[in-house]
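Removed from the display is one protein chain of the complex; every other protein chain stays in position.
Think of it as A, B and C in the order they're written, each chain with its own count starting at 1.
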Amino acid sequence: MSQHTATACWTREQMAQRLASDIADGSYVNLGIGIPELVARFVPEGRTLVYHTENGLLGMGSSPEEGAEDPELINAGKRYVTANPGAAYFHHADSFAMIRGGHLDLSVLGALQVGQTGDLANWSTGEPGAIPAVGGAMDLVAGVKEVFVITQHTTRDGAPKLVERCTYPLTGLGVVDRVYTDLAVIDVTPEGFSLRELAPGVSFETVQERTGAPLTRHA
Amino acid sequence: MSQHTATACWTREQMAQRLASDIADGSYVNLGIGIPELVARFVPEGRTLVYHTENGLLGMGSSPEEGAEDPELINAGKRYVTANPGAAYFHHADSFAMIRGGHLDLSVLGALQVGQTGDLANWSTGEPGAIPAVGGAMDLVAGVKEVFVITQHTTRDGAPKLVERCTYPLTGLGVVDRVYTDLAVIDVTPEGFSLRELAPGVSFETVQERTGAPLTRHA
Amino acid sequence: MINKRVSSAADAVADVSDSAAIMIGGFGEAGSPIELIHALIDQGAKDLTVISNNCGSGEVGLAALLKARRVTKVICSFPRTANSTVFPELYREGFTELELVPQGTLAERIRAGGAGVHAFYTPTAVGTPLGEGKESRSFDGREYLLEYGLKADFALIKGRIADTHGNVLYNKTARNFGPIMAMAAKTTVIQAERIVEAGGLDPEAVVTPGIFIDRVVEIAEPAHESALVATGASYP
Partner (left out) sequence: MINKRVSSAADAVADVSDSAAIMIGGFGEAGSPIELIHALIDQGAKDLTVISNNCGSGEVGLAALLKARRVTKVICSFPRTANSTVFPELYREGFTELELVPQGTLAERIRAGGAGVHAFYTPTAVGTPLGEGKESRSFDGREYLLEYGLKADFALIKGRIADTHGNVLYNKTARNFGPIMAMAAKTTVIQAERIVEAGGLDPEAVVTPGIFIDRVVEIAEPAHESALVATGASYP
């Protein structure tokens, strides 16, 4: 983070808020574990989103009040949740039919790296000895209509996460549509990364400098 | 029928009863349209069968009383039925998952012809201009654990229905396990048709004579 | 605020275009969305491909749509039914083409289309005329046919109760193809006898989750095909 303190940039909450403002009313949305979960807090008033959790619930609500937790009502991150009016439970094959069949409007995921052609790496650093675990990420990026990534623009060490070509094991090929970082909102286009919006006080040059692939200005 | 009147042979009801006596207690059974439906009437006391109808009901019961018919509670033959205690409704993909996945114990079907290797023809005479219609027959014979055919031994014209090789369009290859006719009960074995039981007063020679393929005595 | 309710069957099918592929629920008369089909007849779209288990009976509902010469192809498993005379005539005349599919393969192709499974291997119909010309392959000594997922532009389905989010409960064996067709169409329309607010259905008992449904229209007292046919009715 030290590299970023010199620049005014979006907080995680602001990134989530920026992303939330781009989601249309009535969308069916799957939020990944971590920063993506923050998005639900910032949905603009007047819009209703229906949240899907791949372990078998559509119409997922917020966390339960203390004492009302049900160990059999959890989300994909294994955290206690609630069910909103209009919710439905279903089994895993039906849940992934929704995902693979293109019925969800949006998947929001974190990333280790995003390639300029939309490749995503977010499930493994490929370290020898690490226990590989993939969950539903590969299904989500292969099936959901639109895939947004929300992530810090660079790693803790300042290395770019938006790169020409991912070096980490891939989650999917050419699947990412847009990236929301602490510095900018960037579209993945046939011409590569295209800047859509800068965080306040952040310059195009700063974003380009911290991006591992050419960045174009939005047409 | 005239050819048969000279011989004491099983009636349709007796054929159905003979078949019913071979079904184990607790079996999950799909009965085809026509003579197969008679089987349900003759299940020996003390045995409970669970009837599957491919249009989405397990635990199908008998016909409703007059006045209690529900046009949305029908069987595969589009006749009014009822649901027994312990019944369940499900959609068509789940219904055929039961069939194709080998979960049903027995399918009872009519036949135009049965080949000596167990081939079945029961959906089309292949007449030009006829409207072809197959329904679930091909799925049943491909998936169900055991397939019993119940049929008159010969056509109205006296032509054998048990033949070396079917001439009518096939429903499935090598799928029939046993045939119940008005003359006999015949197994389909790797060695061809094998007589299991004769109707009272019917001789082996009579059955052989009216069968279009070699018949062996049961080992 | 999510509200998928539309005010009439006419509104529900207003944007069906010529040459559309339409899945129509029902097994015989059970689950046949007669009012939606009649609205489609009024709407006028033609050159339709209809995916449905049967081809209707008498001259109402699906048979009436065929009789109006709006359907140039049907994909179905059993086009013959008692009182089914319309389809045979159109078929013999050559106006309506038939793709005959075993019922379980039809169901699985529809589910595959809805589930993003492009194709699958099934043992059904191997060695039969319906398997002829199809790609086949042997696994572990058994032969299978390669069958492809089916999708459609619209699905017209009859439910019992729906909520405003599009969650659906069905009635007995009228469920049949409804839940899978709902998954496989770009736009899925449900006619239900009653529409309730979100929260009015038990989430454990919902059969079709709302994500698969685009429009719900209340038809409080749907006609039954057999009753109409018995009176000799024809539509329009």
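The rule is simple: a residue touches a chain if its C-beta (ideal position, glycine included) is under 8 Å from a C-beta of that chain, and two chains touch if they have at least 3 such contacts.
Because the structure is a prediction, the values reported are computed rather than measured.
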item	value
Displayed chains contacting the withheld chain	A, B, C
Contacting the left-out chain in the complete assembly, out of A:56, A:85 or A:160	A:56
Which residue of B:16, B:39, B:83 or B:184 touches the chain not shown here	B:83
Residue among A:41, A:91 or A:218 that touches the chain left out of view	A:91
From B:16, B:38, B:98 or B:215, residue that would touch the chain that is not displayed	B:98
Residues from subunit B at the interface with the omitted partner, ascending	25-26, 28, 46, 48, 50, 52, 57-59, 83-90, 93-94, 96-104, 142-143
For subunit C, the residues touching the chain missing from this view	108, 112, 115-123, 139, 142, 144, 169-172, 202, 204-205, 207
Subunit A residues touching the omitted chain (full complex)	53-57, 70-75, 78, 83, 89-93, 95-96, 99-100, 119, 124, 129, 131-139, 142-143, 169-173
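Keep this in mind: only the chains that are shown with their structure count from here on.
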item	value
Distance between chain centroids, defined by C-alpha means - subunit A, subunit B (Å)	56
Centroid spacing, where centroids are CA-atom means, of subunit B and subunit C in whole angstrom	29
Residue list for subunit C, restricted to those that touch at least two other chains	111
